[in-house]
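As you look at this complex, bear in mind that one protein chain is not there, while each of the others sits in place.
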Amino acid sequence: MFAYYFRLSLRSFRRNVILTGLMVLAIGVGIGASMTTLTIFRAMAADPIPGKSGELFTPQIDNYGPVNLGPDTQRFQTPDRLPTSLTYLDAVALMRAHAAPRQAAMYATNVAVTPADPKQLPFRVPTRATYADFFPMFEVPFEYGAPWSASDDQARAPLVVITRQLNDRLYGGVNSVGRTLTLNGDAYRIVGVADTWHPTPRFYDLNNAFDYGGAEQLYLPFTRAIAQQIHSNGLSCLKPVGSGWQTLLGSECIWTTVWVELPTAAAARAYRSFLFNYAQAQRDSGRFHWPAKVALRNVRQWLAYRQIVPQDVSTLVLVSFAFLGVCLLNALGLMLAKFMARLGQVSVRRALGADQRAILAQCIVESGTLGLTGAAAGLGFTLLGLTMARGLFANATSVLTRLNGGDIAIAIGVSLVTTMLAGLYPSWRASQVQPAWQLKTQ
Amino acid sequence: MLKMNHLSKVYRTDVLETHALRDFTVEVREGEFVAVMGPSGSGKTTFLTIAGLLEEFTGGGYWLDGVDTRGLNDRHRSRLRNEKIGFVFQSFNLIPDLNVYDNIDVPLRYRGLRGAERRRLIHEVLQRVGLSSRVRHYPSEMSGGQQQRAAIARALVGRPRLLLADEPTGNLDTQMARGVMELLEELHRDGATIVMVTHDPELAARAQRQVRIMDGRIVELEAEPALVGQGNVDGLSRAFSRTA
Partner (left out) sequence: MELRPILSALRRNKVGAILIALQIALTLGILCNAVYIVQQRRALIARPSGVDEADVFTVSNQWVGNPANMAALQRADIDALRRIPGVSDVFPAMDVPLNDSAMTLGITTNPDNPNSMRIAAAYMGDEHMLSTLGTRLVAGRNFSASDIREMDGLFGTRPPIGGLLITRDLSRKLAPNGKILGREVTIYPFLLRAPIIGILDRLQVPFVDGPDDKIGNMVEDSMILPWRYVGDAYWYVVRVKPGALDGAMRAAPGVLAGVSRARIIEKVQALSQARRDIYRANRTMVQMLVVVCTVLLAITAFGIVGLTSYWVSQRRRQIGIRRTLGATRMAILQYFQTENLVITVSGVVIGLLLALAGNLWMVEKFSTTRLPLSYLLGGVLTMLLLGQLAVLWPALRAASVPPAVATRTS
């Protein structure tokens, strides 16, 4: 029966091409708009490291205190007024305490790479200074070689891990492990080449959350970078600070973050109390005089806290789904008109033996067919919408405006289900017609 | 075949009560060809729609082929309609979107028959009414007489026990009307039970028995002994054993 109803739907569409075409377009546009924003939203709100996002945490310590630093400062504060980075001293202290099985302090910077080929000009690359645990913690895949070790961190060894992208650029993609690379004029030895790895969003580097182009292309040991006085890309000092590298290191300026791996809930609880005790000890030592305040957030919590999805995207999601609502109301009305105009036919079928359920089924299949056709149009409009939406993101990487299989399935599903739901009432009305009434007025 | 006993049909709205049929008692035996006559508004169409299970009745009883139709649910009634009754309407009521083949196919679809079986039945009945050459045509491409023949084919394809015709020649010119009447008579000779509503006394005369309805009641005229075609039980299926 289903194939029969499907054929009947197609025939009815052919009969009134213009009206059906407009209905399909209306549904398609609604699906297109809502699926565009939904695709982007899903990409932005996605779990960048599923399976591990519940085990990776980043600590925060309040080293600013409750002092009101003017109305402008408040504007840029987080909801709980905790700073989003740590001072150098705090980061190093946390690392030294080893309260987590895996841990890595890190900061973003950039270095000048001087290629071995003298004909090639030097260039700057985004860089991450971090500890050895970074790689196993975040499950960074390696093309060649391996990360440096904890003892290398200790020794401030001049080692470097480069990315595949950099490796391709410098060495044509061959195994460059063991070669020497000149960074900022100093020699480093390549110990590993990391394979292409783009967690989306880049939760540990929110300035380049969705920007593949701005992501780090090489990794240095944190200790070595500090020893070479390689400055962080950004820092925030709410307290007065003097000049000089050592002063900076000892100041309350914040520019490093720490990520730790805490595999069980018990481990997380233990770390949280360790963190609190640390802050408490700092207070007791006189460093600050306000009550200790700390936070420990895992990847998902961190992304929500930092409001990774921009306002505009949320607004557009709301607008587009309201828009879809209008399109479906529209389809409902037109389906009602269409089915009601065909009541005569329905009566004939009833007279020939169709019960109410059969009429209902026929109409629902017709609305489903409309939904499928609408889905096809919708996918076209979604692609259009995603192309247009690229302008919303600076350094537009296509990662956010790509349609993967899941998005396509959702689009088809939403179109089908919503159109069929919209068709329920008109179908029900059609099935309720008294056969005699329509035939009598003939 | 068709037995109504003190049947009544009342249409009720908030302000008005209309008695379309009152104390209606009639019996049509198998193989009879009955013409139902009456002025407009007398209730003959209502009688037909109730007989065809297209409407429910208010009081009394109606047995179709021995089945008590009172209190049947929609599913049961639809099934009875599909299996036992064939309709022929004044304005043909063919589905304009479908061609002749697909129009005749409709009742078979609701019976759940397989494709091959349906094809066989449809081609048989098309030959019976003489429309085999027009099988892919649309109603808009055929004359009135051809359309009515297609409608009759549709009514017959499911081998119904009872044919109900509402002014079958009302929209046809004299020549086409004659052709349709001849077909109906032929079907009757082959054992079909036919109840035909008409206002044309000439047409009514060609039936075996005439029944008159006035103000929702029966006023019977000229009863004739029933001619039960040659002792067969399944009269209409006999009609198909003939090939053109």
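Order of writing sets the chain letters: A and B. Residues in each chain are counted from 1.
In the analysis below, a contact is a pair of C-beta atoms (placed from the backbone, for glycine too) under 8 Å apart; a residue touches a chain by one contact, two chains touch by 3 or more.
The model shown is predicted, which means the values in this text are computed figures rather than measured ones.
Remark: the absent chain touches shown chains A in the intact complex. Residue-wise, the contact with the chain that is not shown comes from A:Cys237, picked out of A:Ala187, A:Cys237 or A:Ala409. Only one of A:Ala43, A:Leu332, A:Leu352 or A:Leu400 touches the absent chain when the whole complex is considered: A:Leu332.
Of the candidate positions A:Val174, A:Ala281 or A:Ala341, contact with the hidden chain is made by A:Ala341. In the full complex, subunit A touches the hidden chain at residues 19, 22, 26, 29-30, 33, 67-73, 75-76, 112, 114, 121-124, 185, 231, 237-241, 243-245, 247-248, 253, 310-312, 314-316, 318-320, 322-323, 325-327, 329-330, 332-334, 336-338, 340-341, 385, 388-394, 425, 429, 441-442.
In the analysis below, only the chains that are shown with their structure count from here on.
Computed centre separation for the pair subunit A/subunit B is 67 angstrom, with centres defined by C-alpha atoms. Remark: subunit B residues 45, 49, 52, 54-55, 74-75, 77-79, 81-83, 87, 89-91, 93-95, 97-98, 106-107, 109-112, 154, 158 touch subunit A in the complex.
Within the complex formed with subunit B, the residues of subunit A that make contact are 1, 4, 8, 11-12, 15, 344-345, 348-358, 434-436, 439-440, 442.
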